[in-house]
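The complex appears here minus one protein chain, its other protein chains still in place.
Labels run A, B and C following the written order; every chain starts at residue 1.
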Amino acid sequence: MELVSRTEFKIRFSEMDPLGIVWHGNYVQYFEDGREAFGKEFDLNYLDMYQAGLITPIVKLDINYKKDLKYGETAIIETRYIDCPGAKLQFGYKIFRSSDNAIVTTGSTTQVFLNRKKQLLLAVPPMIEQWKEKWKIV
Amino acid sequence: MELVSRTEFKIRFSEMDPLGIVWHGNYVQYFEDGREAFGKEFDLNYLDMYQAGLITPIVKLDINYKKDLKYGETAIIETRYIDCPGAKLQFGYKIFRSSDNAIVTTGSTTQVFLNRKKQLLLAVPPMIEQWKEKWKIV
Amino acid sequence: MELVSRTEFKIRFSEMDPLGIVWHGNYVQYFEDGREAFGKEFDLNYLDMYQAGLITPIVKLDINYKKDLKYGETAIIETRYIDCPGAKLQFGYKIFRSSDNAIVTTGSTTQVFLNRKKQLLLAVPPMIEQWKEKWKIV
Partner (left out) sequence: MELVSRTEFKIRFSEMDPLGIVWHGNYVQYFEDGREAFGKEFDLNYLDMYQAGLITPIVKLDINYKKDLKYGETAIIETRYIDCPGAKLQFGYKIFRSSDNAIVTTGSTTQVFLNRKKQLLLAVPPMIEQWKEKWKIV
């Protein structure tokens, strides 16, 4: 089963750069908003993981910029769970401009699992195994 | 004795808004940078206070905008300690454009003292009393 | 007639400070989001004003912090038009924590009107007069 979340959002005035387009660094926030929406939709919240003793820092991020977004436009952030072997959490992102459905940005993030002592977990945590089973991810 | 700290800083590309001037919200960061520079110069660091058991949240902030700043310009943040009765920490700020010394922004902040349990302290903490004595603030 | 807009929003992870509460500077963004929502609800959009030749920079901002907000909480930003004589635009803001309706923050902003040449307009622009009439603001 493929897990994908889609959320529409509005571009804020303060997110622009002096060229009148979204500053490239703000897409990291949009990706985080996408993960947040994904977590809400598919029961994989940061705070739930945190309460289960897991911290999930980003260790890798990449972004490809294809088009730009302007103040007043709306866009859709699509966040897709990418299953991978090993104790990691991977997501792929696509941002579409709402008006013409053009792909504006793509990217991905990789997170690892730490315990509360900030030690890296080498095995997939039970909570995540259960989550995969629940959502029929082999 | 009047305690005033002055630091020069450069306006960043990402701090602009679509009108090509610094977004008004970024001045809150400049004020914080000013407090930081003040704390370094006059031994009143956030981390020292924190280690002494004090948290010093902002409870009041006001900003007056008179001119604007652009990408590539440099500016000076002047941070002045404002002595006041009661268990508070007040600072006044002036931001000058370096090129013509024009006043760009003025403002002030008020902080209170909490202990680590986040309880409001009604008396000036001993650490702060000592700091005032050290710097001859009556 | 009193013009008030209310919008609920979610506190983002990245808006926290190291104390685990919303960094005080981020409230400026919440106020801007409130103005944006107000503009949408009552036909006073930044982009409409801009297209009518008006730029409306913030010249004054004040914020009072009473409680704090944490990641995962939701809050309501209430934005109220404050009529005033002179060529100004004033808004008052209240932010409430959704869970217990506690007032977290209050504040206000003042904007002036500039034309596209960035000259200050001393009279209320016709577009704004018409807007006031439409909404029965004496």
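Operating definition for what follows: a residue touches a chain if its C-beta (ideal position, glycine included) is under 8 Å from a C-beta of that chain, and two chains touch if they have at least 3 such contacts.
Because the structure is a prediction, the values reported are computed rather than measured.
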| item | value |
| --- | --- |
| Sole contact to the chain not displayed, among A:L3, A:V28, A:L121 or A:I137 | A:V28 |
| Absent-chain interface as seen on chain A, which is shown | 19, 24-25, 28-29, 32, 55, 57-66, 68 |
| Absent-chain interface as seen on chain C, which is shown | 13-14, 16-18, 20, 23, 25, 71 |
| Where the unshown chain meets chain B, residue by residue | 10, 12-14, 29, 32-33, 36, 46-47, 71-72 |
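Here, only the chains that are shown with their structure count from here on.
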| item | value |
| --- | --- |
| Between chain B and chain C, centroid-to-centroid distance (C-alpha), Å | 24 |
| Length of the line joining the C-alpha centres of chain A and chain C, rounded to whole Å | 29 |
| Residue numbers of chain A (touch at least two other chains) | 13-14, 71 |
